[in-house]
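Quick one: the structure is below, and I'll ask about it shortly.
Of the protein chains in this complex, all but one are displayed in their positions.
By letter and in written order, the chains are A and B; residue numbering begins at 1 in each of them.
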Amino acid sequence: MTALATAPLRLEQIRIALAGRALLAVDATIAPGEVLTVMGPSGSGKSTLLAYMAGFLDPAFSASGGVWLGERNLLNLPAEKRGIGLLFQDPLLFPHLSVGGNLRFGLPRHSNEKRQLVSHALEQVGLADFQSRDPATLSGGQQSRVALMRLLLSTPQAVLLDEPFSKLDTALRQEMRALVFSQLREAGLPALLVTHDHADAKAAGGQVIELG
Amino acid sequence: MANNRNGLVATISITMLALALPAAADPAPSNWQAVLEEAEGQTVYWNAWGGDTRTNRYIDWVAEQMQAQYDVDVAHVKLDDTGSAVARVLAEKQAGNHDDGSIDLIWINGENFAAMRENDLLFGPFANALPNFALTNADENPEVVTDFTLPTEGYESPWGKAQITFYYDSAQMETPPQDMQALLAWAQDNPGQFSYPRIPDFTGSTFLKQALIELSDQDEALYQPVEDADFEAVTEPLWTYLDALHPHLWRSGRTFPDSGPNLRTLMSDGELSLAFSFYPTDAAVAVKEYELPESVRSYVLEGGTLGNVHFVAIPYNSPHKAGAMVLANFLLSPEAQAEKQSLTMWGDRSVLDIEQLDADAQALFEQGERHPSELPADALSNTLPEPHPSWMTALQDAWLERYGVN
Partner (left out) sequence: MLRLAPALIITLLVLPVGAGLVMVMLPAFGYLPVLGGHEASLAPWQALFAQPGLARSVAVSFASGLVSTAMALMMVVLFLAASRGTWLDRGIRRLVSPLLAIPHAAIAFGFAFLIAPSGLVARLLSPSLTGWERPPDALIVNDPWGLSLIAGLALKEMPFLLLMSLAALPQLQVDKRLMLARSLGYSPTLAWLKTVLPSLYPLIRLPVYAVIAYATSVVDMALILGPTLPPTLSVSILSWFNDPDITRRFMASAAAVLQLGVTLAALLCWWLLEQLTRLLTRNWLTNGSRQRGEIALRMVGRSALLLSSMTALAALVGLGLFSLAGFWRFPELLPQMLTLDHWQRSAPMLVKPLLNTALIGLASTALATALVLATLENEHRQHLQPKRALWLLYLPLIVPQIAFLFGLIVAAESLGIRPQLGLVIAGHLLFVLPYVYLSLAEAYRRLDPRWLQVASSLGVSRNAAFWRVRLPLLLAPLLTAFAVGLAISIGQYLPTQLLGAGRVTTVTTEAVALASGNNRRLIGVWALVQAGLPLIGFMLALALPRLLGAKRRALAT
């Protein structure tokens, strides 16, 4: 996790509408290592914004505006080339792969020393002996940590977080917040967090946009 | 090839074109040596009813012999109904496929033969030119060139002989009925223990004809096209008879067994006490195969029973006519006919005039001890000839009209 991404993530005049009804308008720049929090109630379109940026927008929506990573226009790229990592409220570890398999799934194909990278990542989050475990046997918190490591190993250049802590209990939530934000900062990644929890926004410590 | 068809069809068609044989002139049966040469390496698709394991076993044996002796591959296409093969040839003709048909030889007789002849669906004449045909001594045995009163004119080659044969369980019945009236009386005394297959089944229709011949005193009109006869008058005794018989049949005549072989199954279940078959050795075979008890005995009605010859014919669009003719000829060889007649193989009677064969060939037909369920050797001497095929259709329609809805 030493590869520092340097480019900022820029959301340029983004407007999203559904059936002619405007949902949201955002214009912001996120510096490397910084977290932008977008807050709003259900239906305010915050998840739609993520889908638009990551390349999964349902064609029922109409959207305009640019998403730039440094000088690169991400909207011209297919989802898998955008270099945007995703973290959902569910860890979504692939059930047909082991813990190690899940981590390797995200590694670039030609990265050297895959084994070492994987075991190092697991050590970092206190799961050193978990490589060959079935994800279904892990606790919720453990799964979340594996999901985070899978994301980081795939060396994204920006990260989108979709209420990643909302399903965790209070104690675990604080621990995960700390872990996620410190890892992102350390990796120097620009990140966009959507949530309806003010504590998330506070822990993220960056700008906050309120929708709806 | 038209290029506007979708890919799959085009691919299949192209493959087929590549596989299709060039349309050759039909082989002339008179030049037998040429036929033999042309037959070499051919695959003959022989469509034959496949409901009987013994027939199937015999056809397998024939296929082995054909391969070894003539280098002809014989593939048995098992039918559940010979009519489906006729329908197939007709469909091919309708589609304009006149030289690459899918059937090379059909096991056939009676109505199906008449229909195929009438619609020009058969190749021929070829049968009389087969070298082994002479062994049937057709001049003395007109049944091998006559199919339901129609002259075969060389469009089909004789293969075997069938005759209605009754069988009963001697442990339960001492003297079985010997004619139609006795059958009626017996059925009245033993209700629910006899039936015949539902019309238009072949065996069932044969029972109708048997009854009609006997009840009408072998009316001459039966051997002419039905259009020339007073159908109502001729068949009147038959309907009177059936009206009397039906209430005493199995299930009171409210349903009928669906086929000849089904009679055997019902005998085996103990539902029937008296049944009949078109194959004289059927009961003996069924005893051997555990279907019927050993006390079963076969017999033929006193006034004789209906018998006929079954044939093989070649569709007009067969691509392997030479192979089919070689096969038809082999089927007429003493070797093949003797094997067919043996009870351990099939038990179907020979169409050859055995007494005219040379001593070696005659020896092939020597059978061992007769099976106790089999007919006595001389029982089949009294064979009633088949009526004109148009009677069968007319009888079937009239039967369905009267009894087809209960």
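Everything below uses one rule, namely that a residue touches a chain if its C-beta (ideal position, glycine included) is under 8 Å from a C-beta of that chain, and two chains touch if they have at least 3 such contacts.
These figures come from a predicted structure and were not determined experimentally.
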item	value
Option touching the unshown chain, where A:22, A:79 or A:199 are the choices	A:79
Contacting the left-out chain in the complete assembly, out of B:34, B:75, B:233 or B:363	B:75
Touch with the omitted chain, as defined above, among B:28, B:87, B:185 or B:363	B:87
For subunit A, residues in touch with the removed chain	54-56, 58-59, 78-81, 83-86, 88, 90, 92, 94-98, 105-106, 108, 134-137, 150-151, 154, 156, 160
Positions on subunit B where the hidden chain makes contact	5-6, 8-9, 12-13, 15-17, 19-20, 45, 47, 49-53, 56, 75, 77-81, 83-88, 90-97, 100, 102-103, 110-112, 114-115, 119, 191-192, 198, 200, 250-252, 254-256, 258-259, 261-262, 264-265, 268-271, 289-291, 293, 393, 400-401, 403-406
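Assume only the chains that are shown with their structure count from here on.
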item	value
Distance from subunit B to subunit A - Cα centre to Cα centre, in angstrom	79
